[in-house]
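I'd like to ask you about the structure that follows.
Missing here is one protein chain; the remaining ones are kept as they sit in the complex.
The first chain written gets the first letter, and so on, giving A and B; residue counts start at 1 in each chain.
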Amino acid sequence: MLSRVADSLYWMSRYLERAEHTAQVLDVNLQRMLEQAPRHAARRWERVMKTLRLVKTKPEKLDAFTLTSELTFNPSTRESILACMAAARENARQVREQIPSEMWEKINKLYLRVKSATMEDVWRGESHEFLSGVREGIHLFHGITDGLMNHNEGWHFIQVGRFIERAQSTAALLGAYGPDLVNAADRIADVRDYFEWVGMLRSCMAFEAYCKVYTADLRPERITEFLLLNAEFPRSVHFSAIMVQSALNAIAEFTGTKKASRANRLAGRLRSMLGFSQIDEILGEDLNTYLDDIQHHCAQIHVATHQIYISYPIESALAS
Amino acid sequence: MHYTIRHITRFHYTHPVSESLTEARMQPITDANQRCLNFELSTSPEARIMSYRDHLGNIVHNFDIPGHHSKLTITAKALVDVQDPAPLPDSLPISAWKELDSIVSRDDFYEILVPSPFTQATPLLAEFTRELAVGRDDDPLTLLHRINSGIFQRFDYAPQTTRVDSPIDDALRARKGVCQDFSHIMIALVRQVGIPCRYVSGYLFHRTEDHDRSAADSSHAWVEALLPGIGWVGFDPTNNLVAGGRHIRVAVGCDYADVPPTRGVFKGQAKSELSVAVSVLPSTEPAPTQMNYSPILSIGSHGAEPDWASEEFAQQIQQQQ
Partner (left out) sequence: MTLPATGLPERFAAYELGAAYDEMFTPEMRPRAHYQTLYESLLELPPEEMRRRQEAADLSFLNQGITFTVYGRDEGTERIFPFDLLPRIITHAEWDTVERGLTQRITALNLFLKDLYHHGKILSDGVVPRELIYTCKHFRRDMRGLQVRRDIYVSVAGIDLIRTPDGSFAVLEDNLRVPSGVSYMLVNRQVIMRVFPHLFRNYGVRPIDHYSQALLATLRALAPDNHPDPNIVVLTPGVYNSAYFEHAFLARQMGLELVEGRDLLLHDNVVYMRTTAGLKRVDVIYRRIDDDFVDPLAFRPDSMLGVAGLFNAYRAGNVALANAIGTGVADDKAMYAYVPKIIKYYLGEDAILQNVDTYLCGDDSQRAYVLANLDKMVVKPVGESGGYGMLIGPHSTRKQQEEFRHLISATPRNYIAQPTVQLSCAPCSVDGSVEPRHIDLRPYVLHSAERTTIVPGGLTRVALTKGSLVVNSSQGGGSKDTWVLFDPRDRIDGETSRRSFL
């Protein structure tokens, strides 16, 4: 397939995943806020920024209204829902004729809905309704994609984009909560800890899945293990790495590219790193270093994939 | 006379570029008065050199360099045998105009009788036409000599004052310029009276005893006009010469736009700086030990990455039938 088309599918998928993540994190934190004393608010929103990897951009005020508006509608905030939806739609539009029309229609409708909404609508009405609407729209999009699109090379590029983004998002979430988790490991948890942890799990829709595995007994090391190393939970870093690797293998087979080995090797290394890690070792050493390592790996896989399939140097392609 | 020509062109890019494509018009013409005995073009980074003959009959070499590079050097070497043209008569009968008109009506000289991009009629040109009293009062040959020396006398030779792609008005206003400007002005004047006139790019062999105005270490340009009973005659308004055995012709066209020594595009956000060194020596002399490079001010565009979000792009994309 054309490199440009593969690139557009990959980015469409990444941006959608990012929009979903932002919507979910925002939704959970707006709800938590209602149940919490205002004095904790600033810290909460700082952590939201960190979860969304927005540490560099500091809004003027760290209050709920400003941030919600920022993260929903500011087209120049990289992680805002509107910015992500616009970028996802633009990428989908570039390949509109290569994907089932239902996919385009879904993404277009969702974009138009986000674009036409106003902060007043979201704030005065139920923000939850709006944000979960975005999330559901994206879930529906993925359902259409899996159900209607040929599971060809293009579909696998969608998978790679989606799960690289997800691995990075979940790792960022762990990074934002990391210090609290590590501190709490040495003492008995109180109600406030418990409250935060539920919020964290909900931020990646993991609460119910966690309970199924560990019961509702929330412990920092278990939460970390679940979000990082669980191989069955679709939002864990480990699961994402498995998906990335298998999609990259499929792509290598489709294209018959020998040079693919670099991206596949990186994906394989990330996967086995997660597969063979023990949570007590990770926590015993340094969680942050471990998470940085994951981010670094994901970035490398992204670059390698791009270099092999999309922006490869012409002279090397001619030589082979 | 046999000449050895070395023409080195160096592009420097402010940032690495890739996928550069370049065309070069550097191979001297072979015809009745001149034979190109040997020609070599090489590049660094290396590239496969291809060539074709363009619609004007010039030989064009083209090549591309796909990988990243921040320098490009093109080296052209030629061995040329130039004959002195047959001596011109002192003048032509006034009836030569009639003969000329009849030649023009029989064959296709359309493009070299009307203004081309660099030889547009402007108010300043009209003024200059009156100043030199360009018209059909003299015979064609006498008129051409008059225009040739008229430009020579009224303009200063001033390198670096105009760019290679400057409109003639810049030179007309300042009364100074370089060989391209003088050639363009002469072409514009000559075509007005119905004499087919074309632009020639090439080299001039400089001898100290000649006191040529044009620079020795760069390429040169002059014009050729068609005269009945004689054929193409070269006039060099920069040096007030009739082109002869020292003028080595490389390419002909309507004006500079048809025959730039190099033209190219590349991918990347970079500016390119161009410098050129030329040496023309009798083939009996040894090669120069050192070449003297001079910068050339902008050769139009050596393109850059398009802006996909621009208004311009939006307009281009809408064209359809």
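In this text, a residue touches a chain if its C-beta (ideal position, glycine included) is under 8 Å from a C-beta of that chain, and two chains touch if they have at least 3 such contacts.
Since the structure is predicted, the reported quantities are computational estimates derived from the model, not experimental observations.
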item	value
Chains on display which the left-out chain touches in the complete complex	A, B
Which residue of A:Arg96, A:His142, A:Arg222 or A:Arg262 touches the chain not shown here	A:Arg96
Residues from subunit A at the interface with the omitted partner, ascending	1-4, 6, 93-94, 96-97, 101, 104, 108, 111-112, 115, 153, 251, 254-257, 309-310, 312, 314, 317-318, 320
Interface with the undisplayed chain - residues on subunit B	19, 21, 23, 48, 50, 52-55, 62, 64, 66, 108, 110-111, 114, 263-265, 300-301, 303, 306-308, 312-314, 316-321
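Definition applied: only the chains that are shown with their structure count from here on.
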item	value
Cα-centroid distance, subunit A relative to subunit B, in whole angstrom	60
Subunit B-touching residues of subunit A, taken from the complex the two chains share	313-315, 318
List of subunit B residues in touch with subunit A within their complex	18-19, 66-68
